[in-house]
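For this depiction, one protein chain was excluded, whereas all remaining protein chains were kept in their positions.
Labels A, B and C are assigned to the chains in the order they are written; within every chain, residues are numbered from 1.
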Amino acid sequence: MRSVNVNMGKGRLEAFSDGVIAIIITIMVLELKVPAKPDLEALSKVWPVFINYVMSFIYVGIYWNNHHHMFHIVRSINGAVLWANLHLLFWLSMVPFVSSWMGENPFSVVWPMALYGFVLLMNAVAYSILVAVLIKHEGENSALAIALGKDWKGKLSLICYIVAIAFAWVNTYISFGLYVAVACIWFIPDRRIEKKIADDQV
Amino acid sequence: MRSVNVNMGKGRLEAFSDGVIAIIITIMVLELKVPAKPDLEALSKVWPVFINYVMSFIYVGIYWNNHHHMFHIVRSINGAVLWANLHLLFWLSMVPFVSSWMGENPFSVVWPMALYGFVLLMNAVAYSILVAVLIKHEGENSALAIALGKDWKGKLSLICYIVAIAFAWVNTYISFGLYVAVACIWFIPDRRIEKKIADDQV
Amino acid sequence: MRSVNVNMGKGRLEAFSDGVIAIIITIMVLELKVPAKPDLEALSKVWPVFINYVMSFIYVGIYWNNHHHMFHIVRSINGAVLWANLHLLFWLSMVPFVSSWMGENPFSVVWPMALYGFVLLMNAVAYSILVAVLIKHEGENSALAIALGKDWKGKLSLICYIVAIAFAWVNTYISFGLYVAVACIWFIPDRRIEKKIADDQV
Partner (left out) sequence: MRSVNVNMGKGRLEAFSDGVIAIIITIMVLELKVPAKPDLEALSKVWPVFINYVMSFIYVGIYWNNHHHMFHIVRSINGAVLWANLHLLFWLSMVPFVSSWMGENPFSVVWPMALYGFVLLMNAVAYSILVAVLIKHEGENSALAIALGKDWKGKLSLICYIVAIAFAWVNTYISFGLYVAVACIWFIPDRRIEKKIADDQV
C-alpha cells in the first residue's frame, strides 16, 4: 500500500500548488488597466506595468518550473512538507501585490523596489526551507538530496536579493538589474535534476 | 469495476475542492490594496489587512490540509458527500468577504469581529457535517471512523468560536486571541490520520 | 491503446471543466461588496446579494454534480464533445454576471429577473446539447443513453424557465419561486446514474 498512499498525497500537493500558482500568475494581468483612450499614447503609459508583469510572470514561472522538477523526484511527503509548501505559496501570492505597487510608481522610487526584493528574498527563503524539510524527510542519501547537491544557485540568489534591497536606497536601476540577473540564472531549469532523471532512464 | 468507479469520483471531488480552495486562498490577496503613496507610511497602513490575510491564509490552509488528510483514507463517496463538501466550500468562500470587512475596520469594532467568528463557526459545522456524512457512508467500523476517533479538537473549536463571538461585545482582542488559539490547535495536521497511514505502511 | 487515449482525453476535459466551474463558483463571492460601515445595518444591505449568491452557488453546484455524475459513465469523447462542453461552460460563466445584476436591483425589477432566467435556460439547453452529442458519440444502446432514459427532469426544467421568464413581467416573485423550485428538483444528484453505478458494482 505504501506507494499508493504516498503518491496520492504528492499528487494533491502538486495539483493544489499548480492551482494556486496558476491563479497568481494570471491575476497579475488584471493589474494591466485598460488605457483610458484608444490611442498609442495612452497605451504607452501601460508600458512600465507591462515590463513589470513580464518580470513577475517569469519569476513565478521559474518557481513553478523548479517546483515541478523538484517534486518529480520526491518520493513521499508528510505534514511538515505540506506546511512548508503552503509557506512558499504564501510568499508567491505576495508577488502580484508588490509587482503592482512597483508598476504604479516610477522606477526611481525606493520603497516599492526594495519591497519587491524583500518578497523575492522571502520566496527564496521559503523555497530553501521546503528543500530542507523535504531532504530531512527523504534522507541525506536520497535521490533528491544528491540531485540538489550544494545548491550554489539558491545561495547566490539570496545574496543578490539582499544586495539589491540595500542598493534600492542608492540606485534603483542596480536593484532592478540584479532582479533581472537572478531571473537569468534560474531561467534554465534545474539541470541537477534533469541530469538525475536522464541518468535514471539510461 | 468497483475501485475504478470509486476512485474516479473521489479524484474529481478532490480536484474540484483543490481548485475552489486554491482560488479562495489566492483572491484574498486582491484585498491588499496597493498603497496610495510609495513610502513606508502608506505601506504601514496595509499592515492590519496583511495580518488579517495571514490569519485567513492559515485558516484556509488548515482546512485544505485536513481535507487532504481525511480524503486520503476515504474509500468511496456518494451524492450526499458531494453536497456536504459543496456546503463546506460555500462557507470557506465566505472567508475572504469577512476577512476584508475585518481588515477595513479597526480591531476594536464589534460586528466584523463577530461575523468573522460566525463564518469560522459555520466552516467548523460544515466540516463536522462532512465528517458525519462520510462516516455514515463508510461505516462505523471503517478506517476513517476509527482514525477520527472522538474528535475533541473539532468539539473544542466549536466551543471556542461561540465564546469568541460572544466576547466580541466585551473585548474584541479576546475574540481575536481565541481565533489565533484555535488556529494553533489545528496547525499541526491531523495526527490521528497520519498515525493511521503510518500504521498501514508498516 | 484505445482505453488509454480515451481516458486521457476525458480526464483533461473533466479537469478543465472543474477548473472553470471552480472559478465561476468562487468569483461570485467577489460581488459581495464589503459593507461601508461596521454595523448590522450596513451588513443587512448585503442580504439580497447574499441570497442571490446562495442560489447561484447552488445552481452552479448542481451543474458540477450532474457533470460529474454524467462523465463518470462516459467512456470516450471526441472533438464535438469538447465544443459542446465549452458551450456549456460559456453559459455557466454568464451566471455571475446576471447574478450580480439581479443582486444590485430590488427583487421586483423585471429585466434582471428575466435575464437570470434566460441564462438558466441557455445553461439547460447547452446541457441538453452536450447530452445529445455524448449519446450520439456513445450510441443509443450505451450505458449513458440507458442511464439517462427519458430525461423528464431536463424537459420539466426547460418549461419552468420559459414560464418563469414570461412571469417576470407579471410578478417577479413567481419567477424567483420557479427558479428555487427547479433547483430543488435537481438538488438530489442524478439517481438514474447513481443507480447505474450501483448496479455495475453488484
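By definition in this document, contacts are C-beta pairs under 8 Å (C-beta built on N, C-alpha and C of every residue); 3 or more make two chains touch, one makes a residue touch a chain.
Remember, it's a predicted structure, so these values are computed and weren't measured experimentally.
A.B. asks: Considering the whole complex rather than only what is displayed, give the residues of chain C touching the chain that is not shown.
C.D. replies: Missing-chain contacts on chain C: residues 1-2, 5, 8-9, 12-13, 15-16, 19-20, 22-24, 27, 78-79, 82-83, 86, 89-90, 93-94, 96-97, 100-101, 104-105, 109-112, 115.
A.B. asks: If the missing chain were put back, which residues of chain A would it touch?
C.D. replies: Residues of chain A in contact with the hidden chain: 14-15, 18-19, 21-23, 25-27, 29-30, 32, 34-35, 38-40, 43, 54, 57, 61, 64-65, 68-69, 72, 187-189, 194, 197, 200-201.
We adopt the following convention: only the chains that are shown with their structure count from here on.
A.B. asks: Chain A and chain B share one sequence, so how far apart are they rotationally when you fit their Cα atoms? Give it in degrees, rounded to a multiple of 5.
C.D. replies: Here the rotation carrying chain A onto chain B measures out at 90 degrees.
A.B. asks: Taking each chain's centre as the mean position of its Cα atoms, how many Å separate chain A from chain C?
C.D. replies: That gives a centre separation of 37 Å.
A.B. asks: Per the centroid of Cα atoms for each chain, what is the distance between chain B and chain C, given in Å?
C.D. replies: 26
A.B. asks: Touching at least two other chains at once: which residues of chain C meet that condition?
C.D. replies: Touching at least two other chains: 19.
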